[in-house]
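With one protein chain held back, the other chains of the complex are shown just where they sit.
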Amino acid sequence: MSISAWLAALLIVAGTGFFFAGTMGLLRFPDVFSRLHALTKADNTGLGLVAAGVALLHQSWRHAALITVIWLLALAASSIACHLVARDALARGEQREEKP
Amino acid sequence: MIQVQPALGGRLPWALAVGALLFVLWLLLGGGQGPVYGLMAATAGAGIGSWLAPGTLQRLRLRPLLRFAALFVVRSVVGGIDISWRALHPAMPLQPTWIRYDLGLQKPAGRALFMITISLTPGTLCAEQQGGEVHVHALGPDMERGLREIENAIAAVFGESPRGPGA
Partner (left out) sequence: MTGLAVLAALALVIFFGLGLLRIHLGPTDADRILSIQLSGTTTVAILLLLSVIVDMPALLYVALIFVLFAAVIAIAFVRNPKGGA
């Protein structure tokens, strides 16, 4: 295997590891905000690494650019989704405190 | 809508920028096929976009932008490692706290970028923003320093002056 193939393999394996951690965080963490942390950070790091590995394997500048667009959109979408869900949970949580 | 003068001033550059972006996207998705149709579609998109939702172009500084991008990549990988360590550690070291962070950034684009960024960097998550105050959920103590670092990097990109340690 060439150096880029080894590098791609390394990136994909590392990325898969982050996905595992994300799932574990989602299942183990005690409250919804901590779970949000696990999802947004671990999964997007995982996706970034897998995307970098796949871009190396495609050996095409256009595909690499396309994968970069996918990655950036995924980052923005996931971060905004995380913010919206957190804000929603916060608003509902405060409502619950007001009415014991 | 009522502010005709500044909107007119900014509308043409905005349309050109949107059109150029759409055309590049067309070339990227289509593999360079049908550039004439792409040009037509990009022109139509730019026209409709600047008619319905005109924005203002921000003057971005290239060198701080690259520095911010590098900071972002490094911090988001660190964020992934940090949360993975917390998730896989048998004792799950979590000390969830809430931070009220006083945001010095003035431009809406900068504020939006800040909110997107901090949810991806170690231990912090943006839950609510009201004016200059951001409600941040943190997984441990002493997270303000990382927030301040990102704020200063974004301030440099938009040409705003960085703020010292304030309230």
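Each chain gets a letter, A and B, in the order it is written, and its residues are counted from 1.
The rule we apply is simple: a residue touches a chain if its C-beta (ideal position, glycine included) is under 8 Å from a C-beta of that chain, and two chains touch if they have at least 3 such contacts.
Because the structure is predicted, anything quoted here is derived from the model rather than measured.
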Contact footprint on subunit A, counting only the chain that is left out: 1, 5, 8-9, 12-13, 15-16, 19-20, 22-23, 26-27, 32, 35-36, 39, 43-44, 46-47, 50-51, 54, 57-58, 60, 63, 66-67, 69-70, 73-74, 76-78, 80-82, 84-85, 87-89, 92, 96
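What we mean here is this: only the chains that are shown with their structure count from here on.
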Residue ranges of subunit A in contact with subunit B within the complex: 17-18, 21-22, 24-25, 28-31, 33-34, 36-38, 40-42, 44-46, 48, 62, 65-66, 69, 75-76, 79-80, 82-83, 86-87, 89-90
Footprint of subunit A on subunit B - complex, ascending: 25, 28-29, 31, 76-77, 79-84, 86-88, 92, 94, 96, 115-117, 119-123, 125-128, 135, 137, 139
